[in-house]
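With one protein chain held back, the other chains of the complex are shown just where they sit.
We just call them A and B in the order they show up, numbering each chain from 1.
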Amino acid sequence: MRDARLGLTDAEVAALARAGDQSARSSLVLRHHASCLRFARHLLGDDADAEDAVQETFVRALAALGRYEERNAFRGWLFQILVHRCRSLAAGRMRRRERFVSDDHALERAAVAGDEASQDAQRTLAVALAGLDLDHREAFLLRVGEEMEYEEMSRLTGVQVSALRMRVKRARDHVRARWPGANDGS
Amino acid sequence: MNRTLALCLALAVATAARADEGSDEARLNARLAPEVAHQVSTLVNEARAAGLPTDPLIARAFEGASRGADAAGIVNGVRRQSSAQASARGALGPGSQPDEIVAGASALLAGVPADSLSHLRLARAGGSLVIPLVVLCDLVARGVPADVASVAVVTAARAGATDNVLLRIRERIHTGIENGGAPAGTTGEVVRQWLRMTAGRGRHGEGPGGESKRKTP
Partner (left out) sequence: MDPEREEKRVDERIRAAYRQPSATDEPARERLIARLASERTPRAGGLRGWFAVREYHARPVWVFATLVAVLAAGSWLGARFAGRHAPIAMAPVAGPSDASTLPVTFVLRAPGATRVAVVGDFNNWDASATPMAHSGSGDLWVLNLRLPRGVHLYSFVLDGSEWRPDPAAPLAADGSFGGHNSVIVVDGAGGL
């Protein structure tokens, strides 16, 4: 699949999709699927759940294009739906007694092993994120991973900017403490 | 009984062919000067008799008229298309689909050697060559030397590149050229990158565990 609407802004593509342009729908998927999936994967810590959340997000978003207002960034609007889907999934998982945060000691061992042997930065990040609760992980990934502005994050999460700043700071400190080489200036 | 059936069938086909000829002639006469329409009509009938697509020939005539070409230019354009279609079928094989013949003709007209079409057929046995041919034609039209473009597309096809992958490769090459890259070098580099990526992840770029666990129809 390819983006047949290269050169158009997200707002223009969304407008075309709303008007019935088939290629525009696939263009929206192609443009945003990767970022949605990586966010969901790192937030939920599970590939299968992440894929579920992203599928539901796109199904709902494409069905609800009539509610998208072009003065807002399309990505922000899409992520708003995604964040809520992820939260619902995570809450459902908690109710089923599935925990994302695994045993603290196991995490510590994994972190140490990662420092010494692991060349896989993604695994290191997953371990580092595993020690954060959902709220902190969500804020951290939106800010550091997706480079969103705090105002946009506030709009899509419903959380005040001041609270988001605090969460990002705490999360960043937590991740940095577990990131190999983060403290040695290399 | 069988002979009767065969005769009826032949009559039906001949009648349909005559009907096609009639409607094509009417279309041509409606748009073109009588002499031009007649010459084009002759070429169209020859193509029909040879089992080659005729709509693209009529389309070329109308394109020429719309672009303001003179009579000789229009007829020449149609003749080139017809000749290219015949060559394309020769290179792609007698069982080629009409769309493959049309796309192949475009590639030949762009300067792609006929051999490349044959190699493409071997590289993707059993699959449609429309998209590979369109990609090949596009690359050459953008300045990629025909031999480089041919090797790139045939290699990718042989390595299992799907239509979507070929189209994405085409876009990356396009972007690279627009950003100032040399057409030949950019083409080679993009295809090599894809081959390296594919070699690490298995055929068609799917990674391990690519089997579906999620809702799929």
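As a convention for this text, a residue touches a chain if its C-beta (ideal position, glycine included) is under 8 Å from a C-beta of that chain, and two chains touch if they have at least 3 such contacts.
Just so we're clear, the structure is a prediction, and the values are computed from it rather than from any experiment.
Asker: Decide which residue listed in B:A33, B:A71, B:A114 or B:A141 touches the omitted chain of the complex.
Answerer: Going through B:A33, B:A71, B:A114 or B:A141 one by one, B:A141 is the residue touching the chain not shown.
Asker: Could you tell which one of A:A64, A:A91, A:V144 or A:M166 touches the chain left off the display?
Answerer: Per the contact definition at the top, the residue touching the missing chain is A:V144.
Asker: Where does chain B touch the missing chain, residue by residue?
Answerer: On the side of chain B, residues 27, 31, 55-56, 59-60, 62-67, 69, 73, 76-77, 80-81, 98-99, 102-103, 106-111, 130-131, 134-135, 137-138, 140-142, 163, 167, 170, 201, 205-210, 212, 214-217 touch the unshown chain.
Asker: So that we can see where the missing chain sits, which residues of chain A does it touch?
Answerer: 1, 4-8, 11-12, 15-16, 18-26, 29-30, 33-34, 37-38, 41-42, 47, 51, 54-55, 58-59, 62, 66, 69-70, 121-122, 124-125, 141, 144-145, 147, 172, 175-176, 179, 182, 185
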